[in-house]
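What you see is the complex with one protein chain gone and the rest in place.
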Amino acid sequence: MSGIAYELALANLSRSDGMAPPAVDKTPLLHRYHPDYQEGTRTRLTIGANRGDECPTRLATLLQSNAQITDADLAGAPVINTEVLVIGGGGAGSAAALTAAEQGRRVILATKLRLGDSNTVMAEGGIQAAVGEDDSLQRHFEDTLRAGHLCADRTLVARLAESGPDCIRWLINRGMLFDLAEGTPVGGKLLRKKPGGATCARILSYHDYTGLELMRVLREAVELDDRIALWNRCPLVELLSDESGQCVGAVLYNLDWHGFILVRASRVILATGGAGRLHLNDFPTSNHYGATADGLVLAYRMGARLRELDSFQYHPTGLAWPSHLVGGLISEAARSAGAWLINGEGNRFVDELQPRDVVAAAILKECAEGRGVERDGNLGVFLDTPGLERRHPGILGERLVSLGHLAHRCGIDPTTEPMMVRPTLHYQNGGVEIDEHGATAIPGLYCAGEITGGIHGRNRMMGNALLEIIAFGRRAGQHAGATASPKPAPKVGLYHLYDWQRQIILSGLPAEVCGPCLFPDYGNFDLRRDLVLRASAPGAVQAMVAGMTPS
Amino acid sequence: MSFNPVLLSSATQVGANLEAWFAQGGGQGLRQALAAPQAIIPLLQEAGLRGMGGAGFPTHHKWARTAAQPAHLDKYAVCNGNEDEPGTFKDRVLLEKSPHQVIEGALIAATAIGANHVLLYVNPHQPESVASLRQAVQQWQTEPLLQELAALQDRPIDLRVVTSSGLYIGGEETAVIATIDGGFPFPHRKPPYPAECGVDNKPTLINNTETLAHVPHILRHGARWYQDLGIGSAVGTKLYSLSGDVLRPGLYELPMGTSLRKLIFEYGGGMLQNRPFKAVFTGGPSNTLLTEQHLDVALDFDSVRALGSSLGTGAMIVISEGTSIVRKVAEYVDFFAAGSCGQCPPCKTGTYQLARLLRRIDTGGGLHSDLRALESLCELLPGSGRCGLIDGAVTVVRSSLMQFKEDYQQQLID
């Protein structure tokens, strides 16, 4: 694909008449250009609980992959017991760990990067909770269900809407601030914004870095909670099972010491997030570095059922230039404020306030048909910030402060130079099936956060992701904490793998493809190569364990 | 061992007793100085006295530079007794056991440069030194020689003890000035130099305690006498703080230029339990290491510098085989990290990262990439601080990497 050279496109932009965009027929546009609908980009699963369902090929390969480890790898690995093991260091994992610990449980929170290195911390927009006088829990419920094309799990959505206000209370109690629209902190009213597809204003926020505010509060709460052992840099490599197929712990890999650790746990909560860094269909992503669907792959391998696993959200306005920021997100606020999308010929081509999937498909169409803008090998369209500024003088400086920061990092002045955008892989709509407690069909295994499916249906509303991680992180932590046993399972192993490997072989799938991948391809990480670095010094295993158990 | 010490001779060890000091010949140097103030600096130049605080810079340079400032200005002569480097314990002994020797040296300096403020800057973490010095200063206040100095300058002489913050960084010249000015001991970049703009923005001379202790003796016995004390081309005597894995650690005053071998194996009684000698951290930690091939080096400023190291304060911390160099270096870096004043992020943050890498390697979790990162950090950091603290930390690490790379490599996983 090629586009119109940047300089020429700029000249075209300067002559742009700003004529209203043509009306588009959504269905064919989506089917033709939205990545979810592309022929040849999906694969039908042949093994596992979702046999017969389609999902993006890259994800299918991992879902049907072989284990990274064998019994031999576990020999000599230290075994540590806990009551609740939480995997994932974002908002959902933190909420789950804190809630389980509040019930007096011994908790280990293990995370691949560091606590807080997550999509949560990057969330800008806000969190939904129906607190407005004109709003109700029922409206939140219905808006969410409608936005998800009516295919979400009604029970889950009801729990989501119901727990909104209490989640805000929970967050405030732990020290999270929210913006006020009027009045003073005591007795004032919360600032509410309206998400696309909602019937009233429901998004609560803290400036335009709500996720940062949320995550730094929860991270501190977790770090200061001495009932929670925090293991940074310990990715999940495999789940542990007993002979009955129950989940009884996990195998983690300590990246500092290059060795495996077995954790025997009565309850395991996966809060490992989404799949953006798999770059499905070769898309750039707005996700953090660790979003490689590790938990999803392992839950599936153990027998969990997935849903809507072919549904992903591509955010229309990811950065398309400069190269090192490609995929980074430009908040929807710019379009809400009236910024236009302009193609390389200087024309608007879609109503910018259409749903995200429609706008994303429209941009991809422009690029595919040669009307995109090309700069340093990157293809996109213009987000016409100078035009916005001309029509609303001062708006960039006053209302779109973060956009200004971002433009600055791109090395441009947004009042005089447009930004270049194209869709970016943003969110995994579906995921592991859970009940209202976050429990999966596998005894002992819970999921919370982006890894789960059923809450957003086939399309997530803005602000429901942050609510989901708190609402369901807490629910999973509550239920797991309440039902956990202090006695570790007597027999733990890789029992579920034997049948899985039989299925791989019998289905003619490649047994040498291993998952989860832990890091994106360009992370240059190879578990087998890294294992060679296993500390052989006497006492290294003890040193590793000593560093991981509270002193 | 027939050498007769000067600074540590029993004649000088009279404590805070001015009468006893005078009875042993004390005061003569100052009297001579007062009689011919112009002759002092040439005499020191001829004697070849050098700064004993670490730099080994010829003493008369600083004195001449301060003396050259306009005479009507207030001037300061400061004795720097902050001494806080690991392995250095000489100044505190001088200040406690022979404070008058030091004070007289400071008064001679004041005579030479025309200073009306004579400040004895001392580390509060050494209470015996502070007490002894205070008492000694009290004794001087009514001493006619001090009145003579006042008469010479036609203004009163302000002689007093000032306690430092006790922080390592407080020994750095510009930090000494900041402390006396009533602030936190933040170093600043030079220029301006203290000789032009020091305490209270006035011309200021700052000398190490041991340097000043030598001065009365030189005045009294002459330059030739002083020169003859040293071995070879080196002059005078030196206080060596010997510590580490030797049988008899302690403070030794020996001819400048005594060999390292002699210091360790004759005076120090040899290695503890006869373990093989491995290395010496010289002069406090901020210098390069000396190894077995350097055992015959003459311990004077020029000879040690010729090996790419530095005599520094004369501290010799001896390491035997079996002691982990990496761990020792990590300890030193921790010392620097704790001593950083905080002004320059690369100093505090750089020592943090150096320490992290060293600990990782020392505890058996290090990779070649960590070693490479350590080496790279040693390239990146030097020169980035206002004072030399970060450079000092890097020097130790780099030197250990040059001379004991195998020790590092043996502990790596890959």
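Should a chain be cited, it is by its letter among A and B, assigned in written order, with residues numbered from 1 in that chain.
The criterion applied here is as follows: a residue touches a chain if its C-beta (ideal position, glycine included) is under 8 Å from a C-beta of that chain, and two chains touch if they have at least 3 such contacts.
One rule holds for everything that comes next: contacts and distances are computed from a predicted model.
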| item | value |
| --- | --- |
| Candidate names "2Fe-2S iron-sulfur cluster binding domain-containing protein", "4Fe-4S dicluster domain-containing protein", "Adenylyl-sulfate reductase subunit alpha" or "Branched-chain amino acid ABC transporter permease"; UniProt protein name, chain not shown | "2Fe-2S iron-sulfur cluster binding domain-containing protein" |
| Residue, one of A:31, A:189 or A:528, that touches the chain absent here | A:189 |
| Given A:49, A:325 or A:441, the one touching the chain that is not displayed | A:325 |
| Option from A:10, A:49 or A:122 whose C-beta touches the chain left out | A:122 |
| Per the touch definition above, residue among B:231, B:373 or B:402 touching the missing chain | B:373 |
| Residues of chain A in contact with the chain not shown | 113-114, 116-118, 121-122, 129-133, 136-138, 141-142, 145-146, 150, 154-155, 157-158, 161-162, 165-166, 168-169, 172-178, 180, 183, 185-190, 207, 209, 211-212, 216-217, 219-221, 223-224, 226, 230, 232-233, 255, 288-290, 322-325, 327-329, 376, 409, 411, 519, 522-526, 530 |
| Missing-chain contacts mapped onto chain B | 184, 186, 340-346, 348-350, 352-353, 356-357, 369, 372-373, 375-377, 379-381, 383-384 |
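Keep this in mind: only the chains that are shown with their structure count from here on.
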| item | value |
| --- | --- |
| Euclidean distance of C-alpha centroids - chain A vs chain B, Å | 59 |
| In the complex, chain A residues that touch chain B | 256-258, 532-540, 543 |
| Contacting residues of chain B [partner chain A, same complex] | 363-365, 367, 411, 413-414 |
